[in-house]
Each structure stands twice: as C-alpha cells, then as structure tokens.
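Please see the structure below; I have some questions.
Complex shown without one protein chain; remaining protein chains in place.
Naming follows writing order (A, B and C), and every chain is counted from residue 1.
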Amino acid sequence: MQPTTEETQQHAAHGAHHEELGFWRKYIFSTDHKVIGIQYGLTGLLFLFFGFCLMMLMRWQIAYPGKPMPVVGEFLQKLLGDEMVNKGVMLPDLYNAFGAMHGTIMVFLAIVPVAFAAFGNFVVPLQIGAPDMAFPRVNMASYQAYFLGGVVMFFSFFIPGGAAKSGWTSYSPLATLADMGHHPNGQTFWILGMVLLITSSLLGAVNFIATIIQLRAKGMTWMRLPFFVWAQFVTAFLLLLAFPPLEAAAILQLMDNVAGTSFFLPTGLAAPGTTTPLPISGGGSPLLWQHLFWFLGHPEVYVLILPAMGIVCEIIANNTRKPIWGYKSLVYSVLCIGFLSFIVWAHHMYLTGMGTKIATFFQTTTMIISIPSVIILTCFFISLWGGSIRFTVPMLFALAFLPMFGIGGLTGLPLGFNFTDLHLHDTYYVIAHFHYVVAPGTIFGLFAGIYYWYPKATGRLMNEFWGKVHFWTSLIFMNLIFQPMFAQGMAGLGRRMYDGGVTYAGADDPAAGLVGVPQWVFGMNRHISWAAWMLGLAQIPFIINFFLSMKKGQKVTSDNPWGATTLEWQTPTPPPHGNFDRPIEVHRGPYEYSVPGHDGDFTPQTEPEQR
Amino acid sequence: MDDKHAHDIKKHLKVYIGVFVALLVGTIVTVAVSRVNLGHAGNISLALVIAVLKAALVAGFFMHLVSEKKPIYTILVFTAFFFVGLMALTIWAMNDSPEQTTTTGQAPPAHAAPAHHVP
Amino acid sequence: MTNTFDYWFKHKLLDLPYLASRHGEHVDDLIVYVHALMAVLFVGWLAYFLYAIFRFRKSKHPKADYVGVKGHVSNWIEGGVAVVEAILLIGFAVPLWAKVVTKPPSEKESTMIHVLAKQFNWNAHYAGPDGIMGRQDQALAAASGGSDPFGVDRANDPNARDDVVVMDNFVVPVNKPVLAYVTGLDVIHSFAIRSMRVCQDAVPGLRIPTWFTPTQEGEYKITCAQLCGNSHYHMSGILKVVSQAEFDKWLAAGSEKARKNTAPKSYE
Partner (left out) sequence: MDIPYVVQPREDTGLFNAKVGIWLFLASEVMLFGALFSSYILLRVGSINWLYGEAKDLNVWLGTANTAVLITSSITMVMAWASLKLNEFGKFKAYMGATILLGLVFMVIKAFEYNAKFHHGHFPAAHTFYAIYFTLTGLHALHVLGGMVVNSFYWGPGSKMWKTDPVRFTNRVEIGGLFWHFVDLVWIFLFPVLYLL
C-alpha cells in the first residue's frame, strides 16, 4: 500500500511506535492483533480444557452414581467444602454447578474466544492485507474484559454456595431462587461475568466489522475475500446485535437477584419447596427471560459454527489444490444464515406453551435456515471432486468436520419440528445433537486451524505423526461418546440428571412393571464415560505436540509452507508488527489453485494478471 | 478548512437551532397532550409519535444521518429490523398459547410488598 | 404391535420407548419420516464423500482439475431437501401440532386434572365424583403448610368437598382423554411422560393445558424434564392407567377419605 501523505505524517507523529517494546507491552498489554489473538487462543484453550475436566468429573457421577470420585474426590471436598462433596461423592448442587459452568465455559469462555476472537484476530487482518485491527487499543480492552470475565466465573466456584447452578441457560425463577441463602451468590457472579464477556464480545465485534469494512487492501473487493473472512464478518454481526438483549436480560436478572425486583418472577410465586408465597411484588414473566436468552442463544450457536466452517473452507481449498466450488453460494448462504438466525430462537421454547400460529412461524424459519447450511456443506463436498487431495493433519480434521457437522445438523431437524421435539425435548438427543456440531464439529475445525496456521505463528510445523494419532483417537472417541446419546435420548433419558437417570428407570413394557427408561441406557452411560476419559487421554499427544513444537518443531523453509493463495502467507514468518513488509495489492479471488496456464498449482492473490 | 466548507457549516448552524427549537416545542407538546384525555390507546400513540419525530430530528440532524454514507444505513436498517423482530415476535409469542391457557396468581395491592429484599 | 416392520423400525432401530397413547402414534411416525430423510441424506453424502476422497487422493490424482463439477446436480439436491422439509412441515408437523397440542378436548369428554409442579413432586387435583373442580385459593395453600399445595377451598365451596388431591401417584382411566392443566408453583418444571409422548413445561404464573389418551393399562413414570433445582433428577411420579370402573372406585375412595380428613377442620 502506498503510504499517503497523511499516513507519512502520522508516521512521524508516532515515531515511538517502532521502538523495541518491553516484555509487558509486547506480550501482556500488547495492542498487536497477532499477540492478542494468541492471548485469546491460549486462554481459551485453557478454559476448553477446564470445561472438559468439569465434564469428566460429571461423567463419573453419571456412570457410577453415588460412588466417591477417584483420585480427586478428597481434594475437591477440601477445596469446595462439605456442602459440595461428601466423602468424596459429588453432591447434586455440585453436579448442577459443574453442568451450568461446563456449558457456560465451553460456549462463552472457550469456543467463542478461540474460534472468533483468536482465529479472527490472528488471521483476519492478515487475510485482508491490513496492518492491524482498526482499533488496536479497543482490541486489547476486549481481551482484558474477557480475561476478567473468566476470572469472575472461575472464582465463583469458591464463594459460599458455589458457582451458578441453574444451567447455562439460567432460567428464571430458578436462577433467582436456587441459592437464596447466599448473597451475593454464584448466580450473581455468573451475571457479572457474563456482562464482562458480553462487553468483550461487543468490543471485538465492532472492531472486526470496522476492520473488514475499512482496512481491506487495495484490490481486495468483497467478492475476493476469503470465505473465512466472510464467516467472521457475519459472526461479528451476530455478536453485535444478538448479545445486547442478553445483556439487558442479565441486568434485569441482576436486579431480581440483588434488588428484589420481580422482572421474571410472577405473582404468587412460592418460596422453593413450600407453598408460601415469596414476599415479592410479582407481576414478572419467566418466559420473558427465555425469549431474551434465546434471542442471543440461537445466533450464538452460529457464532460457534461459522468460524469453524470458515477454517474448514480455507483448508479444503488448500489441500484439494482447486478452487472452492460455488464461492458465491457460500457467501450468500452465510449471509442468509446470519440474517435468519435472529428469527428462529423460539424453537428452543416449543414446550413452554405455544400456539399453532407462532409455533408454525418459528418452525418454518427453522426449516428454512437449515437450507443454507445444506448448501454450504454441499459446496464443500463438491469441492472435493476433481481435487488432488493431500491428507495433511489439518485436512484430516477439516474432512472429518463434514460428516460430523452433517450428523449434528441433520439431527437438528427432528428437534426443529415441534411435534417431534415433543418427544425429544430436554433429552440426551438434544445433548447429542449439539455436541456433534460443537465438539467433533467446531472443535475439530479449531484443531484443523491450529495445525494449519501454527507455522505462520511460530515458524515451525507441528509433528505430523502425533497429529495423526491425535486425529484418529479423537475421531473415534468423540463418536463413541456422542453417538450412543442419540439412542439414550430417543429412549427417554432426560438431560441434567445427577444420577444419570436411574430414578426414572423402569421396564420397557407395562406387563413387566412400571414403565420408564429401559435398563440398557444405564450401561451405555458407563461406556460413554469411559470414552470421554479416553478422549481426555487422546489430547495428551496434542498438548505435548503443541508446546514442544514451539521449540523443537521442524522449521519452515518458506513463508508459505502449504503453498496457499491467501494473503496471510505473503507475510514474513512470523509476521512482524504491521504485518506486511511490502505494499499489498490484490488481483484475484482467494482460491486460485491449479489455474490452467499458470506455473505451479497455486496463484497467490497478490500475483498480477499474466498476459 | 476551506471557505466553502465553512460556509456549509454556517448554514448547518441555522438548521441546528431550528431543530433545537422544534425539540423544545415537541417536549412541551408531549407534556401538554398527556394532560388531555384521548383514551388510553390515543394518548400512548400520540406520545410515541411525537417521540419518534423528536428522535428522528436528533438522529437526522444532530447525528447527521440525513447525509450519512451507505454502509451506515445498511447497518442501521438491519438493526432496526432485528429490533422490530425481537419486539414483535416476543409479543406475538406471549399472546399465542394453546387454547384454554390461563394465568394464575392473585394480584397483590400495589404497595403491599415490603421495600427491602426479604430472601 | 410386535414384530412388524414398523415396530422394528421404531423400537429396535430408533430406540423409541414404549408407546401407550393415541396421538403418540403420530409423533413416532413423524420421527420415523424425519429420520428416513436424514438417513437418505446422510448415507448418500457419506458414500459420495468416501468415494471422492478415495478417488481424488493425491497419489492417484496428482493434478487437480480447476473447474471440478459442472452442472446443477447440487441445486436439485438442495431443492429436494427443501421440498421434503416443506412436506413434513405443512403435511405433518403443523396440522398435528394444531390438533394435538394447542386444541385440547372439552373438559366434559375428558378426565380433567390440574397438575401442580413444585420442588420436587407432582401434585394433581381431581374434581371428584361430582365432576366439578372446587375453588383453589393460594392463601389456603400457604396456610396448609404444604399439605395441600392447591389450597382447595373445602370450607366454602361445596363443589370442593369431594375433590381429590394426590401427590406423585396419579390415576387415570384408559381410553379416555386426560386433560391436564399444568402449572408450576416455585420454578419452571416440565411435565413429561415419555410413554405418553407428552411434555409440557410447568411455568409459574401460567396454567397450560396438555392432553393425551392412554391406550394401555399399566404404570408409567412421570418425569420432570426441566432443570428445577438440586433434586430435579429425583422428581418422579407415577401415572397409573386403569379401567374406567377401577378409576371410579379409586376416585370415590379418595373422595371419601378427603371428606373425612377435612370435615372437622375449618379454614376461617
């Protein structure tokens, strides 16, 4: 980019800019989008691991209800107190706290930060040829708000009464009544943490959108943007416009919790477990919370998936060595998903008492929104045809993403029809549905991205063999965990069951006794739990590989080790502050692989037209 | 700053004063009509209409929306759409329940509840 | 219903639980249709996918083809998915919902009960042999100290005297619609009987009808499908489906007992 006079002037004014920065400015209070991206990534991965650890403990209680937790039982009892753990046995309150925090942490502290903030920060400015984000200091503030939110959430485990325990959905009135003995309680912390996380996401979203609108390099027109950038662009809009209503709801719930208002508490509400009405003014509506929550909640699930789709798209193009099929359909589909995702939310509320008209509206939009997802997947599939496919580690994860997301997405359909949701609502079928999209779906997308961009960030490759071990074991165990849950859910096993559902156990036939959840379901609980712990083991090669490769990994010999076309590979490795060491001009679309008549099998976006 | 620009701004200043006066008048009118009984719906609609007009003046002139660039319009159009969607669909959903759905609970007198948070 | 293909598909392949209600048939059918659509799509795509990555692996196909697939097969597939979804939606889900969920039968032709969910049990209020629901009063419920969460006004309302209130053990007659008005007292619960294919959130402040027609005598678990506190997992009840004669007998006995217990006590 030719510096304009204006820019040269600024340059002079901010001469200090290029001096060596100390450790703190460089790594902790950095305003460089790449450093912030990496901060987000590492913090988010730690939370991902933490969220998984909570779940591994819960899976123990589900598989072996009432048995002391091995190894950590005693320790947790000391750490969290006797109301939470008794003789090494997880108590119901702790189970619910872990469940709520698993959901919250996974969604808001792990996947959004890694998929949106980390990859977005690191990759988007590079891919559009920008020197940094539009507002570097806002960017830093966004990370700091996230970090604080994480701290608040984390410490809520250790306050009297423990962390929030009303599900990640925090439905009122339960969220207000669950822990009335303590003030402030875990739910108060949850709300404050959420307000910080929402603030962080809003700042991030403003920054991403402004950057993509304003800082595209010369020649980088909208239809030349890599699909990943499009995905992040739409994601940012979802966060920008869907999060504020949850913030509003959080403020109202905070008032209910600390100021005694009744926004979500109806008249005549009884104190928990009694028939005595609470001394509140009443007049609130529990369903209002659900509307505001799901107005965010549904766009949020696309926040979880779109960045992963973007990553997968980049990697498929790169590893099939051919252009992505139907680039335009992809762009229109992702815009369509973004738009529609704001008007489907009440499909999470079919059973709260919905009339035919409104339910028809929401199931129609729900069905319509599945079509662009089908189109996106179809484009990816067709892109494989005629390629020259390299099975690198990132590609393996990207390929596996497709059928895994397929399973998750397809099982959204029976939930989307209200009449079948009647049977499936709040069963493990729902759990299986969305874990297929977020775990072997999004997490695989993230793994793919990590293996793919690692050399750009560190200048070294991750070990291929251990990458493959990581891939195959993860693939197998993910499926062993979540596939059986469909069967369990279909058979009627409810979610959020402290005892794994055994209270509801029964015969399969009235002739054989009380009819309930059939016995085989509980055997499956144990198999699933073992698979989950094995999945934990399967991450060890990844974690070691991840850290060891920083020092010991094979050095890349080129700035563009994968032979890729997009701009992030046109920078020095790792990219310096300011990113590009020469002016960037874009001449072509993002996926010009194996162009007939060109040398080599890829043509970078910066390459001028040949004549 | 070139002269033409300065001239433009000077013209704007007059507009700002005009808008300011209109806003003050609007405020007085709002208060005044709220004293007149136009029926419940009438009062509410009129007050909201005036509020929307006032808001349009602020947004249009003080915030220069009348002469803003296209990307801003695009963003705001979507925002307005989603806002309306949130409001309308929520209200619709709350009013469309299975037949024979009723509300429960008795209303306490307006000031029955104690002021402090009992739980 | 054993041994048919239908049975095998629903209960062996899809693991649907025992079915004991009339409309449940439709629920199960629709579940089958949707899963058939999903299976066709999934198997089709998976086969294509495996074939494609096998055929176009680098060692076999070293030079990628810039253009790839021409033509519009994909449009047909996408259009097809949309059409099938539309059929399932317009042909099944919407009309069935309208008929089965939002249009309950009249109170006369059904066994009408009020269901009240509270931490952590299920309560039902029956009209008693006179068939008329007695008045409920929350103040009485509060005064009862928990023994009668409905606050049935037996002292003042003559229709209430024969009313029956039960906890966790519901009894209904077979082959007659059960109309349940579901509400919650403290937090949101969800009234779910999986074998009956019903599930209705019990929302405090709202009384929402749900209904089903049991077709098989027997006992069925009532479960709570919405997280409602630390003993959510333990909030279970039993729905006993019996013959009409047995039900009448049970109701009469319960009614008699209720009269006796409450006769001397007055709420004034």
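The rule is simple: a contact is a pair of C-beta atoms (placed from the backbone, for glycine too) under 8 Å apart; a residue touches a chain by one contact, two chains touch by 3 or more.
What you are looking at is a predicted structure, and each value in this text was computed from that prediction instead of being measured.
For the chain that is not shown, the touched chains among those present are A, B, taking the whole complex. Among A:V124, A:L241 or A:A317, only A:L241 touches the chain that is left out of the view. When the omitted chain is restored, the residue from A:G283, A:G536 or A:G563 that touches it is A:G283. The omitted chain makes contact with chain B at the following residues, 1, 5-6, 9-10, 12-13, 16-17, 19-20, 23-24, 27-28, 30-31, 34, 43-44, 47-48, 50-51, 54-55, 58-59, 62-63, 69-72, 75-76, 78-80, 82-83, 86-87, 90-91, 94, 103, 107-111, 113-117. As for the chain not pictured, it touches chain A at residues 1, 3-4, 6-7, 10-11, 13-14, 17, 130-132, 134-136, 138, 202, 205-207, 209-210, 213-215, 240-245, 247-249, 251-252, 255, 259-263, 280-285, 288, 292, 295, 578-580.
In this section, only the chains that are shown with their structure count from here on.
Chain contact topology: the protein chains form a complete graph, every chain touching every other one. Note: centroid distance chain B to chain C, computed from Cα atoms, is 42 Å. Work out the mean CA point of chain A and of chain C, and you get 32 Å between them.
For chain A, the set of residues that touch two or more other chains comprises 177, 266-269, 271, 285, 287, 353-356. Counting only residues that touch two or more partner chains, chain B has 97-98, 101, 103-106. On the chain A side of its complex with chain C, the touching residues are 91-93, 96, 165-167, 171, 173-174, 177-178, 265-277, 285-287, 320-323, 325-326, 351-356, 359-360, 363-364, 367, 370-371, 374-375, 377-379, 381-391, 399, 402-403, 406-407, 410-411, 413-414, 417-420, 422-427, 487, 490-492, 494, 496-499, 501, 503-504, 506, 508-511, 513-518, 593-596, 601. Interface residues of chain C, counted against chain A in their complex, comprise 14-18, 20, 26-28, 30-31, 34-35, 37-38, 41-42, 45-46, 48-49, 52-53, 56-58, 61-69, 74, 77-78, 81-82, 85-86, 88-89, 92-94, 96-98, 100-102, 118-120, 138, 141-142, 144-146, 148-149, 151, 185-188, 190, 192, 194-195, 197-201, 203-206, 208, 216-221, 223-234, 236, 238, 241. If you check the complex, the residues on chain A that touch chain B are 177, 180, 213, 237, 241-242, 245, 258-260, 266-269, 271, 278-283, 285, 287-288, 291, 295, 339, 342-343, 346, 349, 353-358, 361.
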